[in-house]
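For this view, one protein chain was removed and the others were kept in their places.
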């Protein structure tokens, strides 16, 4: 099984968990009482930054592991680290202002796109070598 | 590793990513400014159609892969394609009207149910043959 990708995946989950704790802090700081998740724009940006990270989890984790299994553990792990960097930049930026989410967003979406291409290439190569 | 299921999973992720781009377009089209995700019913239906697809990802991806690993790659991939068809019908329908989400919803939930049964059957068979 891919080891480097496993470590990077745990790092990504740790970061994602850390984002969740920031949402909990923001609930208190901006006075948004559960079960509400709206009512204050500063809170909503933190909430949406976490929620968007969740929304991208399938788009990140699935290509990450298919790339690791069918193409290369090291390549998948390296792109996984890039995703983590992009998500940190995104979260810090979005917490400050809506427009500041964009640089990190493009870093993380580029990582996902490359992982997707890598996964697709890996599967095609495995199928070809099995067919020949 | 299951190859056909890997391809179908990538297709499902590509579709899910496409839905996300529709939400981004709807933000602009219906004038719902981030971080808000409410305020216009036409926007909210598109947003909820994407969000519901996310909500079903665990219910889809987990049985899909357990079915592929423990029972049959081909069967899992075929039901995965059915799920994709159901999700397209669901998204197109929900974008138009709340009631129009139902036919697609039942197609995709039927696919998930069959994948779940297939996964459970596969695990039971593997355990039985290991025990005998």
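Order as written gives the chain letters A and B; numbering starts at 1 within each chain.
The definition used in the following text is that a contact is a pair of C-beta atoms (placed from the backbone, for glycine too) under 8 Å apart; a residue touches a chain by one contact, two chains touch by 3 or more.
In this text, all values refer to a predicted model and were calculated from it rather than measured experimentally.
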Subject >> Residue in contact with the excluded chain [from B:10, B:62 or B:78] >> reply: B:62
**OP:** Tell me which residue among B:11, B:75, B:88 or B:120 touches the hidden chain in the full complex.
**Re:** B:120
Original post:
Per the definition of touch given earlier, which of A:26, A:46 or A:61 contacts the omitted chain?
Top reply: A:61
Original post:
Mind pulling the chain B residues that touch the left-out chain?
Top reply: 38, 41, 44-45, 47-48, 54-55, 58-59, 62-63, 66, 69-70, 98, 116, 119-120, 123, 126-127, 130
Subject >> Interface with the undisplayed chain - residues on chain A >> reply: 1, 3, 6-7, 9-10, 13-14, 16-17, 20, 33-38, 50-51, 54, 57, 61
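Note that only the chains that are shown with their structure count from here on.
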Subject >> Whole-Å separation of chain centres (CA-atom averages), chain A against chain B >> reply: 19
